[in-house]
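For this depiction, one protein chain was excluded, whereas all remaining protein chains were kept in their positions.
First chain written, first letter: the chains are A and B, and each begins at residue 1.
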Amino acid sequence: MGVILEVKNLTKKFGGLTAVNDFSFEIQRGEFIGLIGPNGAGKTTVFNLISGFEKPNAGSIRFDGMDITGLKPFQIVNLGLVRTFQLVRSFHYMSVLDNVSVACLSPRGKKAAEKVGIDQYASRILSEVGLIDKARFPPVILPHGDLRRLEIGKAAGTNPQILLLDEPFSGLSYEEQEHIHALIRRLSNEGVTIFITGHVLRELMNLVPRVIAMHQGKVITDGPPQEVANHKLVLEAYLGRGGVFA
Amino acid sequence: MPKKIRRKLSDAVSGSKNFFLGIPRATRNLYKEIPHQVKSFKEWIFTFRGSLTILCIIGTILIPLITMDDYITTILISFLIFSIFAASWDLLAGFTGQTSFGHSVFFGVGAYVAAAFVKMAGLPWFFSMIIGAVVAVLVGLIVGIPCLRLKGPYLALGTMAFSLILFNLFMSGELKDILGSTEGISGLPAMSEDLIITFLYILIIMIISFVILIIIIKSNIGTIFKAIRDDESAADASGINTTKYKLIAFMISGFFAGIAGSLFSLNSRAVNPSVFLALYSFYAIVMVALGGLATISGSVLGAFVYWVILNELFKPLGMWGTVFLFFPTLISAIILVIMIRFAEQGILKPALEHLREFYDFLLGR
Partner (left out) sequence: MIFQIENVLIFGTVQGSVLALLALGFSLVYGVGGVLNLGHGAFYLITCYVFYITSRVLFINLIISIILSLIIAISVGGVIYLALIKPLQGSHIGVVIVTFAFAVFMQEFVKVIAGIKPHYISPFIFGSIEFLGVTFPIQFIFVIIGSLILVSLIGLFISKTKIGKSIRAVSQDREAALLMGINADRILMITIMISALLAGMAAILYAPTSAITVDMGWGFLLSAFAVTVFGGMGSTSGCVLGAFIMGYAKTFCSVFISPTLATVFPLLVIVVMLLVRPQGLLGKKEV
């Protein structure tokens, strides 16, 4: 146990717009936690900052007791903090298997795959995410749901300690959402800390025991989903958007 | 929203501009399953590709031996040298997505260094060639490090700027004492008394180079290269140190381009600053575009078409043939435009498909 990720006073400005404003939170090892907020709240920006894709204007990020502010994305990944993208990003002209192999070829992934070999390890991940029968196809022909799973498979290939999932359910049918649910739960049961965003609470309601709600770059509240859903400011933030459960 | 605009917007959103050479339009082959890799050499020989390769090699060896024609041998030698050069560009641009327009830098450095070592130090050609290639690798580092931060068209122009800096430097005669001025270095000893032997040396070097290049792209490092090409930040998010691997790609590519350059000067027994011109980078691009991007072996076909077929077949065409002989660049510019505009896949893949049907037919399948 103990704190695995500690974010303090994180601030990011784009020109005049403060996308993330004095944002602080802590995540315990093994926790399963959600981050919600309406469109443009700054969730993706928070992930970009934590994973090193963007440099914060102020604030610090500590991962596993180490200051990772300003490290490059691949360095952070190799420490065990891995993120997925809201708009799936696969390697279009490589087979699905190779897509995962790339992650297994990172220093951290390599260490994990040492015993069984890269190909074997990547295939194993593919069967976990349910894409093994499509291993030799290029991702461009996969349906969106499969791409989401591939995205998680790619992240899993690096053997993460904590996984940042950026809206893994967006644009999916109910069944596909169920698949991903199950997949994420399995990862969580294996001890991976999961930090997941969504812009409606309904998606995360049955999944996570704790939710951080944010609006205009700030934390509104932090707690169990029921409480968050009924929080006055959260309701306000979502007002005119069809409510929290839309 | 009008349909056209919506399409534009979705293009903008999906970031299709990042793709290389507009490949997205040539998705035909992508809908096919990517075949398993063949592991052993013995197995490979009996595959379609394997037997075809062996046939081609035998054919290439036999032509000069049968005709005993120096002119044909010379043309074949150019073809071999430039196929290595084109393949080295393909590794960098087609596989790693680093579209360099300054590939002539490596070619030229290899050519100059090899020539200098043969001429001044009297080293045997083979060692000079290796030294030329190694120096090209170092130059690959020097060019690569600053250019790594550049993407797409910036990289293209940045590398091109490098090649022109070198051209001007060598033209200016400020390096006169070591590397000759505008006229460059000439009067190198021949690689061997007999042109056929030279040809065989170069053929062997070319085959070895291709084997190494193909092994590289099929290995883990090749997988990483392709990942960087397809989506650099996704590769970053997969924990890959993209800077390091791009630099490796620059170095490997520089090495083989350096080999090609060294062979070029050793074979023509002279070298002058024009090897740094954008024209030589252009040659590589044309040949790769002809053969097919990201294929490595396509470079052989591209170089063959460029040096042998275009050179030879245009001759009987009379006037137009003459135009090609005198202005090959003119024609190849047109070819390049046509290829990129209408046949981005190059001719290797379609050609192989047709040949394969024929092959299956011969075997009665």
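Operating definition for what follows: contacts are C-beta pairs under 8 Å (C-beta built on N, C-alpha and C of every residue); 3 or more make two chains touch, one makes a residue touch a chain.
Nothing here was measured: the structure is a model prediction, and the numbers come from that model.
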Remark   = Note: the excluded chain touches shown chains B
Ask   = Looking at the whole complex, which of B:Leu55, B:Met68, B:Met120 or B:Ile165 touches the chain that is not displayed?
value = B:Ile165
Query = Of the residues in subunit B, which ones touch the absent chain?
reply = 1, 5, 8-9, 11-12, 16-17, 19-25, 99, 101, 146, 149-150, 152-154, 156-158, 160-162, 164-165, 168-169, 172, 174, 278-279, 282, 285-286, 289, 323, 326-327, 329-330, 333-334, 336-337, 340-341, 344
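By our rule, only the chains that are shown with their structure count from here on.
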Centroid distance [mean C-alpha coordinates] between subunit B and subunit A, Å = 41
Key: Of subunit A, residues touching subunit B in the complex   = 51, 53, 72-74, 77-78, 82-85, 87, 89-95, 98-99, 101-103, 105-109, 118, 136-138, 140-141, 154-155, 157-158
Request  = State the interface residues of subunit B toward subunit A in the complex, per the touch definition above.
outcome  = 13-14, 19, 23-24, 27, 30-31, 33-36, 220, 223-224, 226-227, 229-231, 233-242, 294
